[in-house]
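Before we start, here is the structure in question, set down as structure tokens.
For this depiction, one protein chain was excluded, whereas all remaining protein chains were kept in their positions.
Labels for the chains are A, B and C, by order of writing; each one numbers its residues from 1.
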Amino acid sequence: MAEQDGTQAYRRIYTLNLGPQHPSTHGVLRILLDLDGEYIVKADPIIGYGHRGHEKMGENRQYKQFLPNASRLDYLSGMLFNHGFVLAVEKLVGIEVPERAKYIRVIASELNRISSHLLWFGTYVMDLGGFTPFLYAFDDREQILDILDSVSGSRLTYSYCRFGGVTRDIDSKFIDMTRAFLKRMETRWADYDDLVTKNIIFIHRTRDVGIIDAELARQYGVTGPNLRACGVAFDVRRIEPYEVYDRLDFEVPTGSKGDALDRYNVRFNEMQQSCRIIDQALDQLPGGDFLTKKVPQKLGPPKGEVYSAFESARGLSAFYLVSDGSPGPYRCHIRVPSFGNLNVLNEVLPGTLVADAISILGSIDVVIPEIDR
Amino acid sequence: MSEGLFGSEWFRLILGLLIVLGFSQLNALFLVWLERKVAGHIQLRPGPMEVGPHGILQTIMDGIKLVGKELILPLKADRKLFFLAPVLVFMPVLVGFLVLPFGPSMIIRDMNLGVLLVFAFSTFTVLAILAGGWASNNKYALLGAIRSVAQNVAYEIPLLLAVMSVVLMVNSLSFSEIVRSQKSIWFIFLQPVAGLIYLISATAETNRAPFDIPEAESELVAGFHTEYSGMGFGLFFLAEYTNMFIVCAVATSLFFGGWNGPFGISLGIPGVFWFLFKTYILIFVIMWVRWTFPRVRFDQLMNFSWKVMIPLSLANLVVTAIVVKLI
Amino acid sequence: MSYFKEIFYGGLSLIEGMAVTVRRLFRPLVTVQYPRKKIPLSSAYRGHIELKVFEDTGTHKCIVCLNCEKTCPSGVIAVQGVKLKEKGPKTATNYVIDFSKCSLCGLCVEICPTQTLQYSKEYELVGETQSDCVIDLLARLAKQAEAREAAEKKTQGLAA
Partner (left out) sequence: MKAKELEAVMIEKFPDAPLRRDETGMTGALWSIVVPISIIRDVAKAFGSAGFFLESITALDFEDTFELVYHFNCYEPKSRLVVRMLCGHDQVPQSICDIFRGAGWLEREVHDFFGISFSGNTDMRPLLLPEDADYHPLRKTFGKVSAYHKREEIYG
């Protein structure tokens, strides 16, 4: 069971295989932990159990046919990846998108961001042992899924965006549902605060746990809320705004220390900012087409490349498409944020307790199939 | 002859044992159902609804399912210990029932060392958990067992210190004596700190959330009973609920007046109902706590025990001793 | 001093949390007991594809242009057809989908030139083998028409 370490006679280091089947490894992550008692000496994340070859699929498909794949990369923010892929292709081919479609996309994406964060919130508290907030978060998330279902017809893998617009226009029912949701959430934040944010046990479980400072984050290419938690206000929506984000007023919440509590607070505030964005976008929503008519069935983009970044729920994501002029890409690379965010565990985990490892893993919010691609 | 048989001490003991066995099993099944209902309604869902009215028979069906399942012995497990542990975890909780004062005349054995007996035997649970975790030959189970031992050592102390303050006031270790002296005012009003410390330690003692670190399903999969299947797991599960009943019943008799109504008002309700009512209220509170809080971390738990609970309970004991001496 | 302060405010935060959960205890439930109660589907719901019946012809309008078959990313659709008339389009004789491969992207529905494809509202599909997921849309259409006729007869019979 415990192997004797040759060099140190009475310190026994043993290996614990955390995952791939483990309640808290979110998908199929395996971490080889070398433990000294309950303290972690070395951590080696092993990934790839969910590798489906999306990049190879992308090379063998037409641009249009890759649409359903895009929302299956990070299935929790399917709309965002769908949106991001469409952006990349539109940039490559040069398709003009109607104003209304841009707003619809932003609303749908932000709704998806909230739903992704809500799921993270629920599972994170569940990783820490609190089961009830998980179901409250799911109750709220259910409202978002209903809203997105009413317009895209799907609850998880939306395939809602199309080159030059979206598949279906939003109607007054959608707007009413969204407004009702925003109103509902206003009262929910206080409940979540009382139940989780202010809870002394929760604070002790997260404060000073798993500190990722700005330099470490830079070394590993950590982005998204995990980076903002260490005080760097880096948000693709702000730095290189796409769609109509430059017309909307929102803050980029940041933390200071980069511990689990900061990451929690950043995500929590981000949900509220997303609510603000949706509210403004609904106010500014113009009329007009939701899908441009001028897109040919078979796209023939010019030769060249495009690297289009967008902010998914987990950080900076990008599609890198290289076109050889044919209706499908020559190379389709996907930059996923969870890759760097998980990689940093190599350095953050050693020296912490097993219980902290679960807390850290939950707080950086990785979606493993996104990394595996 | 017959009179001698029914009146004999042996008859009383056997009858008592049968009642205890029947009651503890039924009670545990009911508590499991109650827990699922409470959890369900707290989480805005109905809980079990299918078997029987409002799913009341669900746990019995689960029990039948567990009995029907194969007991899987892990490779290289310690066979004897592995099967002994679930039995070991259930034996001491039965002993606890012997001295619980359900009513003025409803005690199987009114021993004058009753309090001591309950706590002496409740430590057996730790032994069972350690045996089960060790025998499983599984790292998660072993970690759970280690945590359990450390946790119980840390929490026995404040638990007993809190009880000691009550014992000092009554000057007796007999449950019926303690309950009788609470006829006019419950000890929770005289000893609020001790009562609170007792409840917190008892939650930790029974490995309930937020102190369920030996199980800690999000960290250690299922802790010490990771490898148990079928009724082996079932016994651990039932023992947890029976244990919970016992600590709550002890809390009722030590701090909440046992079979007495509040402030001596009994409303004509028999004492046993008062006792059960108060015990179930306490059990509900423990469930309510479980479905509200996240789990504490192992070292924080120890910190809390050694840095907060033990000093507080010691101070409380000293103050009690001085006051008792002065009066 | 901060030692006692933390104990006090910590305890207070715990009580606040418990207040949140106990309030929920008396709120109406949000879940639905599924097989007995069902939530209405949204009008945009995307089930597997099916052939639409048009009022004017009484049947579908598939002309076997194979656009759906070609555009499908996963090779779900297989269509065969014959030319019934010398001039004019073909008519489908076979329209089979393998639902186990379908990712419900909806590209086939969008590309259909006669708009004879639509999403069905069926979601309670069950099968034991992969071949159970193969759906013959024309047979399904015939079965639906039969059911409709039977229902019509029944109402006529009742009326008479």
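Here is the rule we go by: a contact is a pair of C-beta atoms (placed from the backbone, for glycine too) under 8 Å apart; a residue touches a chain by one contact, two chains touch by 3 or more.
All values reported here derive from a predicted model rather than from experimental measurement.
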| item | value |
| --- | --- |
| Shown chains that the omitted chain touches within the full complex | A |
| Contact partner of the left-out chain, one of A:Gly48, A:Pro286, A:Gly300 or A:Gly351 | A:Gly48 |
| Given A:Arg72, A:His117, A:Arg314 or A:Arg373, the one touching the chain that is not displayed | A:Arg373 |
| Hidden partner chain, touching residue among A:Trp120, A:Tyr160, A:Phe174 or A:Phe234 | A:Phe234 |
| Residue ranges of chain A at the interface with the undisplayed chain | 47-48, 51, 53, 55-56, 59-60, 91, 217-222, 232-234, 239-240, 303-309, 316, 318, 320, 322-324, 326, 328, 330-331, 333, 335, 339-340, 343-344, 347, 371-373 |
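Heads up, the rule we're going with is that only the chains that are shown with their structure count from here on.
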| item | value |
| --- | --- |
| Target chain C, source chain B, minimum contact steps | 1 |
| CA centroid of chain B to CA centroid of chain C, Å | 51 |
| Between chain A and chain B, centroid-to-centroid distance (C-alpha), Å | 43 |
| Sequence positions of chain C contacting 2 or more other chains | 14, 17, 20-21, 24, 30 |
| Touching two or more other chains - residue numbers and ranges from chain B | 42-45, 291-293 |
| Chain A contact footprint on chain C (complex, rising order) | 6, 9-11, 13-14, 16-17, 19-21, 24, 30, 42-46, 71-73, 103-107, 110-111, 119 |
| Residue ranges of chain A in contact with chain C within the complex | 61, 64-69, 72, 132, 136, 139, 142, 146, 149-154, 157, 159, 162, 167-168, 191, 194-196, 198-201, 297 |
| Chain C residues within the chain B interface of the complex | 7, 14, 17-18, 20-22, 24-25, 27-31, 33 |
